[in-house]
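First up is the structure itself, then whatever we jot down about it.
What you see is the complex with one protein chain gone and the rest in place.
Here is chain A:
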C-alpha cells in the first residue's frame, strides 16, 4: 500500500495531518511519502489529481481524503495493510522532535553562556586559563548541539531514511551535558580527572550521534520498510 500526503510548510493543519499519519505508518507496513506541493513531486501529484486543497491524502494513486483525518479514521484507511514490527527506527517529520527541540534550546543557552566572555573579558576567548572553557562552551555547547538538533532532523528528511530514536537521543543528550559541564567544572576547580571524564563523555555523545546518523546516510539494502520520500530527499 502506498500512501502519499500532500502538504506545505506554511499550512498549519498539514503539520497535524503529518503527525497523525506518521503515527499510523509506524504501526503499519506501508510505503509513505510526504510531498510538498511546491516541489516537483508534489506539483506532479497536484496536476495529476487536479488537487486544490491541502493536506490531501492519496492512497495507491487515488484521492482518499482532504483535510486532517482523526487517528481512528487514518487507522481505518490502512486497516488492510500488514502490521509492522516494533523498532526504534523512526522517520523525521516536518516539525522538530522533542529531543531535537531540547538540543536546539541547549544550543542557544550555551551560546549565551559562552558569549558572556564578551562582557567579562572584552573578547569571546580570553588568553587566561579559562580560555578552553569559553571555547568549548561555544564549539561543543553551541555548535555541536545545533548540529545534533539540525542533523538529526534534516538528514532523515533529506535521505528519506529513518533514524534511531527511543533511548538513544536521550543518551546522546545526557552524555553531552554531563561531559561539557564536567569539562567546564573541571577547568574551573582545577581537577584534571574531571576534565578528562568530561572529554570522554562529550566524545561518547558524538559516537552515539554518529551511530544514529550512519544508517540514515548508508541504509542497509534490505531496509525497504515504510519508505518515506520527503520534499527535499530527491
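The working rule: a residue touches a chain if its C-beta (ideal position, glycine included) is under 8 Å from a C-beta of that chain, and two chains touch if they have at least 3 such contacts; residues count from 1.
Throughout what follows, contacts and distances are computed from a predicted model.
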item	value
Among "Cytochrome C and Quinol oxidase polypeptide I", "Electron transfer flavoprotein subunit beta", "Phosphate transport system permease protein PstA" or "Carbon-monoxide dehydrogenase small subunit", the UniProt name of the subunit that does not appear here	"Cytochrome C and Quinol oxidase polypeptide I"
Given A:1, A:104, A:124 or A:147, the one touching the chain that is not displayed	A:147
Sole residue of A:58, A:78, A:180 or A:195 that reaches the chain not shown, by the stated touch rule	A:195
Option from A:1, A:155 or A:171 whose C-beta touches the chain left out	A:155
Touch residues of chain A, complete complex, unshown partner	139, 143, 147, 150-151, 154-155, 158-159, 192, 195-196, 199-200, 202-203, 206-207, 209-210, 213-214, 217-218, 232-233
